[in-house]
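Down below is the structure, laid out as structure tokens.
Omission of a single protein chain aside, the complex is shown with its protein chains in their original locations.
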Amino acid sequence: MSAHAESHRHPDYLKVYFTLVGLLVVSVVGPMVGIRVVTLIAAFGVALVKAYMVAKNFMHLNVEKRWIHWALALALVFMVLLYAGVSPDVGRDSGQRWTKGAGWHQLPPSHEKAGAEGTPGAPRH
Amino acid sequence: MRPIATTRSAMGIPTGRLAVWWVLVSEIVIFGGLLASYVMNRIAHAEWGAQAAHTNTWAGAFNTLVLLTSSLSAVFAHQAAEGGDGRRAARFLRLTVLGGGIFLVVKSIEWTHEIREGFVIQSGGFWSYYYTAAGLHAFHVIAGMCVMLWVAASAERNQDLHRVENVGIYWHFVDVVWIFLFPLLYIAK
Amino acid sequence: MLEHFNSAASSFAGDIDQLTWVITFLVGFWFIAAEVMFFWLIWRFRARDGVKGQYVTGKEKHLKRWINIPHGIVLVFDVVLVVAAVRVWVLVKQTLPPADRTVRIMSQQWAWTFTDPGPDGQLDTADDIRTTDELHMEVNKTYHFTLESRDVVHSFFVPAFRLKQDAMPGRTYTGWVRPTRTGTYDIECTQICGVGHGVMGARLYVETAAQHAAWMKEHASENAVAAADAAK
Partner (left out) sequence: MTGSEMSHTTAHAHPEGAHDAHHEQGWFLKYFWSTDHKIIGLQYMLTGMLMALVGAFMAYVFRMQLAFPGQSVPGFGVVTPGQYNMLVTNHGSIMIFWVAMPVLIAGFGNYLIPLMIGADDMVFPRLNRLSYQLFFLSVLVLATSLAVQNGGFGGAWTAYPPLSANKAYNLTPLGSSLWLVAVALEFVAFLLGGINFIVTSMNSRAPGMKAFDVPILVWTIVIASVMFMASVGPLIAGAVMLLFDQTLGTSFFNPTRGGDPILWQHLFWFFGHPEVYVVLLPAMGIVAEVMTVFARKKLFAYKTVIYTIIGTAMLSFFVWAHHQFVAGIDPRMANIFTVTTVLISIPIAEMCFVYIATLYGGSITLSTPMLWALGFMAEFLVGGVTGIYLGASGTDIFFHDTYFVIAHFHYTFFPIAIIATMSGVTFWFPKMFGRTMNEFWGKVHFWGTIIPFNGIFIPLFVLGAAGEHRRIFDYHNFPHLDTPGLGMLRMIATLSLVVMLAFQFVFIVNFLVSMFRGPRAPRNPWRSNTLEWTADSPPPHGNWPVLPDCHRGPYEYSVPGREQDFWPQDEKA
């Protein structure tokens, strides 16, 4: 039933696939260099490229109606908005006239006592 | 077998595919909300890096490869369905399901190891997000596999071949989510 | 409006009362204008025999004016409103005038604990005065307060001060207030905090310098006794 005017425009999926695998190798090997900038680019920059390639070629966004792009982009924009509105509170140790307490930077698990104060199940006095 | 309403297409996109796009909009904000929360916490908690070091990058990378491959077979299924070859499409769909299965097996082995080492969901902020995000993703993988088996069953009889593309779009989205989860949970250390 | 029910007992209470009036005039104007217009139209265009409705699309310039001009004025009112509101907000929540004294406010299910620095003016010394559900302040002194919570979210609200701030567990918040009128006032917890939320009140005593000194002296001797006990 799907009207496929675009059926003759199938890209070479194998080529796309091997490019994706190549990028995967980059994103695993890149961080091994140990330079922070390289890690970030290899991990997240490459992830963006991979996601773009999957969306474009496998999900066929390249031949989809324009407004579908806008709907998906709008959802992403709202998430950026959420991040922008929330991170000034959650993503920082202190701000104007407030600071977070010791609990914010918790200790590694081995240092934690079972049933420490505030954990569910702790007996209340 | 279905209302006339379902066969109309005033927007020029088949009804099923249009619905899948809207499902993806809602999925973007579900994963978006979780990952945005994770990222802002991760940036604020430098100490989580030491925890993330305990994750198995190779398992994550292998799973990425598995999902990419299953995505490839999903587009082949779509191509076959477009050509009207339902049996071929069903075969590729089942191959995709197999990919999802391998993904889940690798994941469970990985989790078993981590839990044995004492890193459970209660072991602190990083692990809470790690298990929740990956678990929510795995839940989507399972849901996609179930739908795909159902679609494959009807595609085999050359019925409802348009569904092959629709379930494929969903599967690629699950793939895209993993493409972001992989660096977020495994690589950033 | 607010001053009718609660005396304005802090330096910024007057600003908030004034802002309330400003908003009342701004929105009151629109509210009355819209309701009058609305009911007048209902009355004016009630169904009458032989009179058909008019065909108006809303594109007519002379009619569209009736929407666009008020709309422009709303925008102007909005600007006034934002400026007035932000001015008060900055004064109460963003500026921090130098403090004469600092008190610590700790909230928990379902009580307030106030720590006054005592005669030496320093917190965390032996002469600190800790009180439960009772806060004593000296009039015309600028206070800083730090606000914390032991368990769940509480909210520190003194209607007479027009001051409210939630106490978030895991965070320490610093605020300020300058009491300007002596008297006894309510302190309320305005954030639901469990079964005892309804009993989580406290009393605020704003005292003259002499009264406050007397209160402090009384408690300083208590402290000395306690310290002596501890030494034994």
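When the chains are written out, they are named A, B and C in that same order, and each has its own residue count from 1.
The working rule: a residue touches a chain if its C-beta (ideal position, glycine included) is under 8 Å from a C-beta of that chain, and two chains touch if they have at least 3 such contacts.
What you see is a predicted model, and the numbers here were worked out from it, not measured in a lab.
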item	value
Chains still shown that are in contact with the chain withheld from the display	A, B, C
Options B:99, B:124 or B:144, residue touching the unrepresented chain	B:124
Residue of C:74, C:126, C:214 or C:227 touching the missing chain in the full complex	C:74
Contacts of chain A with the absent chain, listed as residue ranges	74-75, 78-79, 81-82, 85-86, 88-90, 95-98, 100-101, 103-106, 112, 116-122, 124
Absent chain, residues of chain C that touch it	1-2, 4-6, 15-16, 19-20, 23, 26-28, 30-31, 34-35, 37-39, 41-42, 45-48, 51-59, 63-64, 66-67, 70-71, 74-75, 78, 81-82, 84-90, 92-94, 109, 151-153, 155, 157, 159, 162-171, 173, 185-186, 188-201, 203
Positions on chain B contacted by the hidden chain, ascending	1-6, 8-11, 13, 15, 18-19, 22-23, 25-34, 36-37, 41, 45, 121-122, 124-125, 128-129, 132, 136
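We adopt the following convention: only the chains that are shown with their structure count from here on.
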item	value
CA centroid of chain A to CA centroid of chain B, Å	14
Set of chain A residues in contact with two or more other chains	104
For chain B, residues contacting two or more additional chains	none
For the chain A and chain C complex, residues of the former touching the latter	96-101, 103-104, 118
Chain C residues within the chain A interface of the complex	93-94, 96, 148, 151, 170-175
Chain A contact footprint on chain B (complex, rising order)	7, 9, 11-14, 16-17, 21-22, 24-25, 28-29, 32-33, 36-37, 39-41, 43-45, 47, 50-51, 57, 61, 64-65, 68-69, 71-72, 74-76, 79, 82, 118-119, 123-125, 127, 160-162, 165, 168-169, 172-173, 175-176, 179-180, 182-183, 187-189
